[in-house]
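Every protein chain of the complex appears in place save one, which is left out.
Residue numbering begins at 1 within each chain, and the chains themselves are lettered A, B, C, D, E, F and G in the order written.
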Amino acid sequence: MAKVTVFHEYCKSCGLCIAICPNKVLEIGDKANQKGYYTVRTNDESKCTGCSLCGIMCPDLALEISK
Amino acid sequence: MAKVTVFHEYCKSCGLCIAICPNKVLEIGDKANQKGYYTVRTNDESKCTGCSLCGIMCPDLALEISK
Amino acid sequence: MIDKILLAGFGGQGVMFIGKVMAYAGMLSDSQVCWIPSYGPEMRGGTANCSVIISDEEINSPVIDTADVGIVLNQPSYEKFITLIKPGGVLVVNSSIVEAAASRTDITIIRVPASEIANDLGKANLANMVCLGALLSSLNLINNISIKKAVETIVGSKKPELCQLNLAAVNKGIEYSVC
Amino acid sequence: MIDKILLAGFGGQGVMFIGKVMAYAGMLSDSQVCWIPSYGPEMRGGTANCSVIISDEEINSPVIDTADVGIVLNQPSYEKFITLIKPGGVLVVNSSIVEAAASRTDITIIRVPASEIANDLGKANLANMVCLGALLSSLNLINNISIKKAVETIVGSKKPELCQLNLAAVNKGIEYSVC
Amino acid sequence: MQKVFTRPKGLTELPFHYCPGCTHGIIHRLIGEVLDELNIIEDTIGVAPVGCAGFSLDFFSCDFVGAAHGRAQAVATGIKRALPDKLVFTYQGDGDISAIGTSHAIHVAARSEKITSIMVNNAVFGMTGGQMAPTTLSGQVTTTSPYGRDSAAFGNPIDLPKIIATMDGAAYVAAVSADSPKNIIAAKKAIKKAFQVQQLGLGFAFVSVLSTCPTNWGLSPVESIKWLQQNMLPIYQMGELKVNKEVEAI
Amino acid sequence: MQKVFTRPKGLTELPFHYCPGCTHGIIHRLIGEVLDELNIIEDTIGVAPVGCAGFSLDFFSCDFVGAAHGRAQAVATGIKRALPDKLVFTYQGDGDISAIGTSHAIHVAARSEKITSIMVNNAVFGMTGGQMAPTTLSGQVTTTSPYGRDSAAFGNPIDLPKIIATMDGAAYVAAVSADSPKNIIAAKKAIKKAFQVQQLGLGFAFVSVLSTCPTNWGLSPVESIKWLQQNMLPIYQMGELKVNKEVEAI
Amino acid sequence: MDKVLIKGNEAIAEAAIRSGCKLFFGYPITPSTEIMEYLSKNMPKAGGTILQGEDEVASINMCYGAAATGARVMTASSSPGFSLKQEGLSYIAAAELPVVVVNVNRSGPGLGGLGPAQSDYFQCTKGGGHGDYRLIVLAPSKGQEMYDFTMQAFDLADKYRNPVLILADGFLGQMMEPIELKERPAVNLPAKDWVTNGCRGRNKRKIASYALTNEIGEANCMYWQTKYKQIKEEEQRWESYQADDAEYLLVGYGTCGRIAKSVVINARKHGIKLGLIRPISLWPFPENAFKRHISTVKGIVAIELNAGQMVEDIRLAVNCKIPVELYNRQGGMLPTETEIFQYVSQVFNLKLPEEG
Partner (left out) sequence: MDKVLIKGNEAIAEAAIRSGCKLFFGYPITPSTEIMEYLSKNMPKAGGTILQGEDEVASINMCYGAAATGARVMTASSSPGFSLKQEGLSYIAAAELPVVVVNVNRSGPGLGGLGPAQSDYFQCTKGGGHGDYRLIVLAPSKGQEMYDFTMQAFDLADKYRNPVLILADGFLGQMMEPIELKERPAVNLPAKDWVTNGCRGRNKRKIASYALTNEIGEANCMYWQTKYKQIKEEEQRWESYQADDAEYLLVGYGTCGRIAKSVVINARKHGIKLGLIRPISLWPFPENAFKRHISTVKGIVAIELNAGQMVEDIRLAVNCKIPVELYNRQGGMLPTETEIFQYVSQVFNLKLPEEG
């Protein structure tokens, strides 16, 4: 069982994590951060395997993965 | 029968022609030109075959060869 | 007579574009105009803003310390620019994404749900034109006729249908203007 | 008291060197000195010349328009520099390779077969030192003692025998000097 | 539960100022991780270019110097010659190093300066708004090649790593890409090796990383990744282009 | 009896100002002959460097422009872009083109400028009195490498033709030498081809010629030739390093 | 004739094309890049050639080469890039080649910022490169002048065989104003009988900038100085506004000039006898503009976007006979009318006008 944490103020809503996640764990949320970006959120955390692909692709270190 | 002509004012007495001539036709003379260089002269013209090697090596176009 | 206009929002919201439309409208009605973008490294994915001056006399100083009117399309811009509107001035706010706390009472704040309206028109990125419409009646030197000419010269030539859409958005906006 | 000295010849004839020797000689006898080379693109296989000033007062202007004395080691230099010697001055000429037409009567021209003498000494390139010797008695602030010191400091340390040769050449030259 | 992926110490807490989806950020992270893993944060001086990475001075935890446009490698040379025992690296855009910086790139390799250079190749001048770079692909539209880069007039893109690899002084040259997890992991390996080469004083180490510029390419971040894969990867020679003997030993 | 060897029309009557035995003069003659034989004297604009050849403007019979040190190829680019139908060549020392001029050398090749460049490599900065050049051999003594060039500190000599040959835009690259009749005849062939490549608009053409500098090498002219043969010929890759398809057709 | 609404940078580019400029060599740098971007689109259509050099040094030397053939050529940059062109400019001036150069001044030194500045005044007017040479320097203050002065620049360059510089700032470059696209004025210029374009049917020519001897060197310098003297006499340019009866003068060029004009208008409303002299040619500096005011004017305020550079030339122009004060902003900031007005009233203690 794994967990992905989103640091919302770092996220720029680029979607690279969403595109790479093999398990469709992530999606664009409906809340904008200070900078006005609608940041990602997890839809169903239970699906996360902790493979960290999203973190590897995230250009802004907005994701932290734990296992 | 061939002939090598020396343009004395062009010669700088560098000796490259003397070194290359297969027939030892050329030598440093005892007259200095305007610039003060002791220019080359032919010792025994009859030995010149007109091979033009001296002309090819001369950096200052001081030699003209006829055949 | 002179109109000093401030325009601000996100890159991509078409802030520079409405600025250009207004400047053109002014020019086509033989006013003096000048359009001043802000530029710089902040550009990198940041907010975009520009100012437009329309005047019936030669425009000498193009430096705007305070503006007569303005349009803000997003929250950061709202907070940054509300202070720069002259007392008695007008500020059009895209209320779809800006929560405009009534922080000033000495200026008229026009709240327009521009994004919704634009979506209804079928083109989300027309919010800027809607706001432009809402501001029109507060301007001295341009009106919906000159704006029509401007839009036609800038967009029209290339794509007439897009031109219609833009003008439709403007007209929607006009419904919100202070009369 | 001041000695303004012009030295000229071919690159390779050791013109700069005798200039340095004289400057050193002056310095070692606590005079003010300065050594000025000519430099430039003409360098490319052209003539070399320099000037030396030796003075018992501070040397302010180092610019030599006319010199008190000079040494010329080749024909072009002779023609170029004979005009630059003050009336009453002295010019040493390497008569082995310079045909010095007596073009001036208001200066003393010392003709020294320097190349021959140098060859006799077994080192062709000592002609410069021979000429230096010939000039010595015409100088106010240096003499063969200070020259000896100078040669020893410059050459000596490294090769004593070469030093002896140089001084021998100087002494040969002295025989030609005007007394 | 423990963290399996998190921010490396090599980076400060400051959020990047890059555009959304710009892979400059990924490359920053890789360098940050390497500084961290080799435990050289306190012994390293970085040199920033002029370009979008011009403000990277604040993003890394080590000392940093901002160079003039194209001069990062000359500045790095000065630092390294003054502090031979420290580690010095440059972080430069393709424009910075392969346009105005060309002669420094060549001579740093020729002299085998003991520094590490990272080139971020996004095929455009990003900072200035997307003009043509020497690395711009044939036919690619930029603001200074509005009709597509015309190779007849402007030549074909320069493959700098390929050129540098031909030079004696280059101990290690690698061309990698930041487009996919697989390639990003390979990129990290190359960058790490490039720092180790310097630690061992083996010579000049150079890593070029293909990167995106969504803003100036006019594509979404996800489309940009695809564009890089479809258009840049085939053109640029990839992999370790030069690994001299001592380096193989690593 | 008729002349079998004489001064080509491509040269003016002015005697060269070079030092005795300097092979700059031989290379001048070869170019003069080529201008003559291709009958292009009136259609050619030459660009002189800063260096001992800085005054070569007066030696050739064609129009000539004097560039700043290292900029000859940029100047030539400007001329060629303005007059695409004329022939433009640069004559540059190794210092001029491979030190301060490096980035122009690389980018002229990258853009495949339709010009011809001749590099005269004498392994030193001649004009300024014999300082180290990027081409100076390892261990070679110069006024700025008084203890011999230390490769550890200054790197190995740059072989510019080798680098240029790796680039697409270079249509023809040859490395020749002015040390012997045989090599001089080969040099002439290469130079001639380099001009023909331009006549046919096939791309950038580059010829490097090994040359002597008796004055700064501190050797007699004859010794200098030997030194070049013994020390430079073995180090620098010689021959036609790049002959692209269209060029082979010539 | 109808107008187009374009950026000042674009106005320069369009004017170049219409002036018959056939080649442009440049390297992008904010805030001048639009010039190159505009030309990349439109120069080819006009049968011209545009080439992005590997850097500014390459670009300026490409201009040197193109100008040597007699073609009209231009380059453009901003402060740091302009610094890199200094050696090339010195060579171009020495070889007497007509090249038009644009410097869209941003704030320095170093990387600095992108905001408008006038901090390159000395560099542009006194020679940022080595040796005694001069660029003719024109300073536009609005979009239309960016266009007009560019056209004049090409003619001046050809007339005097001298590089001509358009010195603008980021603000003028980025701002859009309506521009009337005038046709190129008819002027007759000396024949270019010096160009190196192949010696078919004539003697060979050379273009160079060296002096083999100091004597030749001095002769060259003296020749250049006579040329510069002539330019000084013939090409001083400025705008005077309300200066005739002025007791106080504002002096500012470019953006400062137009802001200052607003101040003058406002001051006059308050009955203050303020006037404006706006230098247009920064070199030659318009000394003649000041002559007639020396006896009548009580004080001058120079308005500059730098630490105070032109102020020296003003003092020399008025022979130090009038106090010359400085009001300046730096680092990309612009002064407002109000600021300037307040400074003027305070420094010459005029009674502050009542509001409105």
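Assume contacts are C-beta pairs under 8 Å (C-beta built on N, C-alpha and C of every residue); 3 or more make two chains touch, one makes a residue touch a chain.
In this text the structure is predicted, and so the values were computed from the model without any measurement.
Engineer: If the hidden chain were put back, which of D:Leu7, D:Ala23, D:Val98 or D:Val151 would touch it?
Structural biologist: From the options D:Leu7, D:Ala23, D:Val98 or D:Val151, the contact with the absent chain belongs to D:Ala23.
Engineer: Just one of G:Ser19, G:Ser40, G:Ser59 or G:Ser90 touches the chain that is missing; which is it?
Structural biologist: Selected residue, touching the omitted chain: G:Ser90.
Engineer: Of E:Lys3, E:Arg81 or E:Lys182, which sits in contact with the chain we cannot see?
Structural biologist: Considering the complete complex, E:Arg81 is the one touching the chain left out.
Engineer: For chain F, which positions touch the chain that isn't shown here?
Structural biologist: So the residues of chain F touching the unseen chain are 50, 54, 66, 68-70, 99-100, 102, 125, 127-129, 131-132, 134, 143-147, 153-154.
Engineer: If the hidden chain were put back, which residues of chain E would touch it?
Structural biologist: Against the missing chain, chain E presents residues 12, 41-45, 47-48, 54-55, 57-58, 60-68, 71, 74-83, 86, 103-104, 106-107.
Engineer: In the complete complex, which positions of chain D touch the hidden chain?
Structural biologist: That gives, for chain D, the contact residues 20, 23-24, 27, 32-37, 39-41, 60-63, 65.
Here is the rule we use: only the chains that are shown with their structure count from here on.
Engineer: Leaving out chain G, how do the leftover chains split into contact groups?
Structural biologist: one piece
Engineer: With respect to inter-chain C-beta contacts, which pair, B-F or C-G, contains the greater number?
Structural biologist: Result: the pair with more contacts is B-F.
Engineer: Centroid from C-alpha atoms only, then distance chain E to chain G, rounded to Å. What do you get?
Structural biologist: Comparing mean C-alpha positions, chain G is 38 Å from chain E.
Engineer: Approximately how many whole Å separate the CA-defined centres of chain A and chain F?
Structural biologist: The mean C-alpha positions of chain A and chain F differ by 59 Å.
Engineer: Counting only Cα atoms for the centres, state how far chain A is from chain E in Å.
Structural biologist: Chain A and chain E have C-alpha centres separated by 26 Å.
Engineer: Identify all positions of chain G at which a residue touches two or more other chains, and write them in rising order.
Structural biologist: Residues 30, 51, 54-55, 210, 212 of chain G each touch two or more of the other chains.
Engineer: Quick check on chain E: which residues sit in contact with 2+ other chains?
Structural biologist: Each of 18-20, 54, 100, 102, 127, 134, 153-154 in chain E touches at least two other chains.
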